[in-house]
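The complex appears here minus one protein chain, its other protein chains still in place.
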Amino acid sequence: MWVVGIIALPLLAIGVSVFFLGVSRKVTARIQRRYGPPLYQPVIDVVKLLAQEEHVSHGMVFDAGMVLALGGSLATVLFIPVGGLHPLSAGGDLLVILYLMLLPPLGLALAAGAAENPNASIGVSRKLILALGYEVPFLLALLAVMTQEGTTSLVAIAEAQQPSVLEWGLVRAPLSALAVALVLPAMLGLRPFDMATAPQEIASGTLVEFGGKYLVLAALQGALHTYIVIALFVDLFLGGGANVLTFLAKMGVVFFGGLLINAVYPRVRIGQALRFCWKWPTLLALLGLVVVMVMGR
Amino acid sequence: MDRAQIPKILKSPANWGRKYSLWAVYFCTGCGIIEIPPVVTSRWDAERFGVIPMATPRQGNLFLITGYVSLKTLGAIIRTYDQMLNPKYVVGFGSCPVNGGMYWDSYNTIKHLDQYVPVDGWISGCMPRPEAIFIAVTHLWTLIDKGLADGYKRYKDNYDFYCANQRRVLPHLPKFACGTGTETATAPATLRMPT
Partner (left out) sequence: MEIAVLLSVALLGAMAVYVAGRFSARGRNALAVLVALAVMVGVALLYGRGVRMAYYRLPILDATLVLRSNPLAWFFAMAVAAIGFFSILFSLEYMKGHARLGFYYAAMLVVNGAMLGIVLSGDLISLYVFWEIMSWTTYLVISYRGGRAVAAGLKYMVMSIIGSCAMLLAIVSVYVHCGTLEIAALAEPMQSASTGFALFILLMFAIGFGIKNAVMPLHTWLPDAHSEAVSPFSAVLSGILVRMGMYGFVLIMYGVLGLGLLARFGSGVLSFGYLFAWVGALTIVIPTFTALLQDDSKRLLAWHGVGQGGYMILGIAMATPLGIAGGIFHTLNHCIYIALLFLVAGAVEYRTGGIRDLNQLGGLAKRMPVTFVGGLAGICGLIGVPLTNGFASKWLIYKALIADGHPFLAFAALVGTWGTILSVYKFQHNTFLGQLPERYKDVKEVPFVMQLPILLLTAAILVFGIFPGIPLGAIGAIQRSLGLEALRVGAFSVPPEVGELNTITILAAVAGGCLVPYILFRLCRRSRTVAQADTYGAGAYAPADRYQYSARFYDRAYAVIEPYVRDRVDAFYYWLVEKSEGVFEAARHLYGGNVNTYALYIMLFLALILAVGFGWGL
């Protein structure tokens, strides 16, 4: 039975994330009162990039870094429960997922460093500083949920929210959910926090030397990262999903919210982003954790 | 996408990809670039053709030479073109790349772009309107379908010709290796900063 899960889950993740990529371009276009590309445009882009007649590399670290980045994302996907599908959850709990999520940025940072380009290094530096920013409220919120449910297993947390809407993390730990919702654009790399791969300022940052198959790996990794973060949010705060379809529907709603914010907000500077993340979201998450601890007594 | 396209896609998915996903390198070579922002923004929406601007030549496969080409810009154009990955298409935009245009008698501009980099198509006008750009894109699609958009292959096959022309006007040009296998990157001594 778990064999089915191991094969189905990554395929589902890739399919959903590529679909989200297409949806994002179409929805953004419509918000900007234009037509936009077709929904399957990412497929066209991927086919073009894979069919390129030459690819350029900067050495073995460049290659290995990108393979590790996408591999880490695929590995993380296997541990996150999607409405009943959780083949490997007995081997890793939320702490394992949290740390497996470090592998893709590490791979990307190695590849970007190996690109021998200061734009890439600036991109990595911004990405890491932003991560430092959003991890503080995110960890506080995670700890609030883990303390409330008394477990570190994401499957148990998701299942505990099944009975009714009133059991959702959103209702039981509202401050923590609000804090994570505030930093969700930062975690997804959407505006106003998309300074790590700013095309206009730093020539796409980490992606500056990625062409062809490397760009495919990077784009897929970015899309899978979106999937992982939104899936985590749904599992922690929106009640998981009784089955795959309700889960995906909830993911779609969250993603749509992020898209709306992305379409209208400008980009902020990295110093502003760090200060923002450490101000209101952190205060809310801290308050949420205190409330959980006090109520738990 | 209509049903008649599906057999074409299945016959050559690579061409399908290259046609409907033309990523333009956002390098503003000359005054003609003023026509590009309206094209990629909401009013004329190039994205529905699959054309989006890309910041780095490693990711771009369409190079619009917009406007006049001074000698200094030609150096940057050559280096950017060498950094792009095959297959890549160059479109001369405006009258200046075609025959010098308004600057036909200047000492500092080049008059015929296709002596220095291979060009797949021209858009005449000063400036061409956005509709002209879209017509050019559809023409490029036809060329790609027929396999006639082979500027990059011409570059590889006649590299010595192009290189000789480049060196004639830019004798000290530092170039990147562009995969032809015949030349390595060179850096003239004058480009080292004094330590």
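As written, the chain order gives the labels A and B, with residue 1 at the start of each chain.
The definition used in the following text is that contacts are C-beta pairs under 8 Å (C-beta built on N, C-alpha and C of every residue); 3 or more make two chains touch, one makes a residue touch a chain.
Just so you know, these numbers come straight off a predicted model, no measurement behind them.
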*For the full complex, which residue in A:20, A:79 or A:255 touches the chain that was left out?*
A:79
*Out of A:66, A:170, A:190 or A:238, point to the residue that touches the absent chain in the complete complex.*
A:66
*Among A:85, A:144, A:251 or A:284, choose the residue that contacts the chain missing from this document, as touch is defined above.*
A:144
*Out of A:8, A:23, A:39 or A:56, which is the one that touches the chain we can't see?*
A:56
*Out of A:12, A:115, A:179 or A:254, which touches the unshown chain?*
A:115
*asked:* If the hidden chain were put back, which residues of chain A would touch it?
replied: 6, 10, 50, 52-59, 61, 63, 66-68, 70-75, 77-79, 88-93, 95-96, 98-100, 102-103, 106, 109-110, 113-119, 121-122, 124-126, 128-129, 131-132, 135-136, 139-140, 143-144, 146-147, 152-153, 203, 208-209, 212-214, 216-217, 220, 269-271, 274-275, 278, 289, 292-293, 296
*Over the whole complex, note the residues of chain B touching the chain we left out.*
27, 56-58, 75-77, 79-80, 83, 174, 176-177, 179, 184-185, 187, 191-193, 195
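We take it that only the chains that are shown with their structure count from here on.
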*For chain A and chain B, let me know how many angstrom lie between their CA-based centres, rounded off.*
36
*Residue ranges of chain B in contact with chain A within the complex*: 1, 13-14, 16-18, 20-21, 26, 41-43, 45, 47-48, 50, 53-56, 58-59, 61, 85-87, 179
*asked:* Please output the residues of chain A touching chain B within their complex, sorted ascending.
replied: 25, 29, 32-38, 41, 44-56, 199-200, 203-204, 207-212, 215
